[in-house]
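Missing here: one protein chain of the complex. Every other protein chain is in place.
In this document, chain identifiers A and B correspond to the written order of the chains, with residue numbering beginning at 1 in each.
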Amino acid sequence: MAEKTQETRRFFLETLHRFSKRWYKFSRNPLSVLGLAITLTIIVITVISPYITPYSAHVGPFTDFPEASQPPSTTHFFGTDNVGRDVFARVIYGYRFSLVLAIAVLGLSVPTGVVFGLVAGYYEHTWVEILIMRITDVFLAVPPLVLAMAIIALLEPNLFNQMMAVSLTWWPWYCRLVYSITRSVRRKDFVRDVELVGASKAHILLREILPNCVAPVLTKMTLDMGFVITLGASLSFIGLGVQPPKPGLGTMVAVGARRLPSGWWMTIFPALAIVIVILAFNLVGDGLRDMFAVEED
Amino acid sequence: MSKNAILTVSGLKKTFATPQGVVRAVDGISFSMGAGATFALVGESGSGKSTAAYTVAGAYRPDEGDILFRGQSIAALRVRPHLLKKEIRMVFQDPGSSLNPRRSVRQILDLPIKLHDDLSRTKRAERVTELIRLVELAANLASRYPHGLSGGQKQRVAIARALATNPSLVILDEPTSSLDVSVQAKIVKLLQELQEKFRPAYLFITHDIVLMRNVASEVGVMYMGKLCEKASTKDFFENTIHPYTRMLMSSIPVISEVEELLIPKQLVPKGEIPSPIDVPPGCSFHSRCPMRMDICTQVDPVMVEIEENHVTRCHLYQGAKGASSSE
Partner (left out) sequence: MRAMSLLEIRDLYVHFKTFDGELKVLDGVNITIFEGEQVGLVGESGCGKTLTGKTILGILPMPPGNIPKGEIHFLGTQILKMPPRERRRLSSQGLSAIFQDPLAALNPVYKIGQQLGDVLKYSAKAKGKNLARKEIRAQSIALLRATGLPDPERILNSYPVQLSGGMRQRVCISEALSTGAKLLVADEPTTNLDVTIQYQILKLLNQLPEERGASILLISHSLGVVRNFTERVYIMYAGSIVETAKTSVVFSDPLHPYTKGLLSSVPQLIPKAMSEGIKGDVPNYLEPPKGCRFHPRCEHVMPICRMEKPVSSSSGDNHKVACFLYQR
């Protein structure tokens, strides 16, 4: 019994050591730490948005024409838009849409892409690989924005369909990434050994090969958060995403763009919000790449 | 071929089709091993020794020839029966890539046991600890990952993994090539001790012919997919016959004067190993052989017996059958 607790303690210490080592590598680059700080701040803001601003009602159908088009002030940090809604509150709530979109899209496309990639990479030189990879090629041949536009145009423009459309454009990238990793890992001796000893294919794909894909996939996911948000904002910008009066960041940029340069706060702040969140995720992604880079020595 | 041979390979061939042409990696080799014995398959790069090992292990299906395991033919099997998979196991050359960097030692050793023994979880954990101790590693290494182990430790784990199912044949593909010489000595000693305890037969693939002097019971030398010489270890080293084998021996940098006397000096190594796609006709060694005759460029020699259990494939000896012998 004592041996068991000693082992658990040692396991705990070793895991702690591994994580602090990883943190060390991550924190070598101060920008990555900055990115992480910003990302975490944004996430926290998104969660506690009702508590940060008194203007939560401004997110929905709300008008206050006397207060419309006010420049930034102490009562309205980012000013008000053309119908009197507080821009700051709308930006914060806008982050919710962006993050929900990003999480949903990645939550759908990553598992799909990974599974297809594993299977295609393992069953190389068979019809399975050919089928999967050619379908992937078709999706990859069309620019993501165009593809998403086409899909949404067939359906109704709203957040849900936006999520579906973007997911469909995104899974092929993960498929290709995992496909190439699987192809190289599959040749390694440890996979050969496990095949020879009689492990099931499911075990080989999920317990032997997949763990070797985690690092690049995780890094890509982090960098992709930024790209997905951009794509979502672009779709909203052209009217194919979050519809007004909902505060999608891209929508706000579009609506506010008509009021430049006089009502600059209506566009600039949502646009800045997009830039900051993308930048933050990119920096974190860079840091992750460094962290996973050389595990040894 | 002996009666209680655990493994008999006859006329084994394996070719690969590459964009540059057909590669006859293994081009007809035959040998046999008794239970608990160690057969050394020696060769340089391109000799086909690793391909032969992988084919016997079951990673490749042979194109021609037969493999008999305990008298049963296994060459033609498309899928090997589960029970066979525990009997023939392999230790690979590069400890860096033969252990999954994302799995702990415990997980690596647990898998073969889980697949072949019907043991409860606790009993499996006990067996894992037992295996770790068997290869002379500290039990607390179980939770480590491969990158936290030295090369020697990794190979010990690989050996433990191979022996986890108590196999009757272990194929070792250059298991010590990437290790320092002092570590190599320990690993080889460990392998010998384990063989005494559990009596697996070892098919030892290596390029280091000197290592085999005191490890193997029988030695076979391969060149470009074929065996050129095969004999019991003692006969092999005391009476090296084939020109290629002699060239190999003469290029070994030995570390003592005593050994200098044992290596043939007349054959200076020259030339390069030809590309496996462009195999020259006749004897595949003729382009480098200092004793080349006309017939060597046209006809491929066959194996002949020089003395008991000592065969070679060379036109210089085609006439000599039987010969010197038992005293």
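Note that in this section a contact is a pair of C-beta atoms (placed from the backbone, for glycine too) under 8 Å apart; a residue touches a chain by one contact, two chains touch by 3 or more.
Keep in mind that what you see is a predicted model, and the values were worked out from it rather than measured.
S.K.: Of A:21, A:134, A:201 or A:258, which one is in contact with the hidden chain?
M.R.: A:21
S.K.: Which of B:70, B:144 or B:186 sits in contact with the chain that's absent?
M.R.: In the full complex, the listed residue that touches the missing chain is B:186.
S.K.: Please output the residues of chain B touching the missing chain, sorted low to high.
M.R.: Listed in rising order, the touching residues are 44-45, 150-152, 180-186, 188-189, 192, 207-208, 210-211, 213-215, 234, 237, 247-248, 250-259, 262-263, 269-270, 272-273.
S.K.: Contact with the hidden chain only, please: which chain A residues?
M.R.: Chain A touches the chain not shown through residues 21, 24-25, 297.
Here, only the chains that are shown with their structure count from here on.
S.K.: Please tell me the distance, in whole Å, between the geometric centres of chain A and chain B computed from their C-alpha atoms.
M.R.: 50
S.K.: Inside the complex, what are the residues of chain A that reach chain B?
M.R.: For this pair, the touching residues of chain A are 7, 10-11, 14, 188-199, 203, 207-208, 211-212, 214, 295-296.
S.K.: Using the touch definition from the top, list the residues of chain B that touch chain A in their complex.
M.R.: Touching chain A from chain B are residues 57-59, 82, 85-86, 88-90, 92-94, 97-103, 108, 111-112, 115-116, 140, 143-144, 147, 161, 165.
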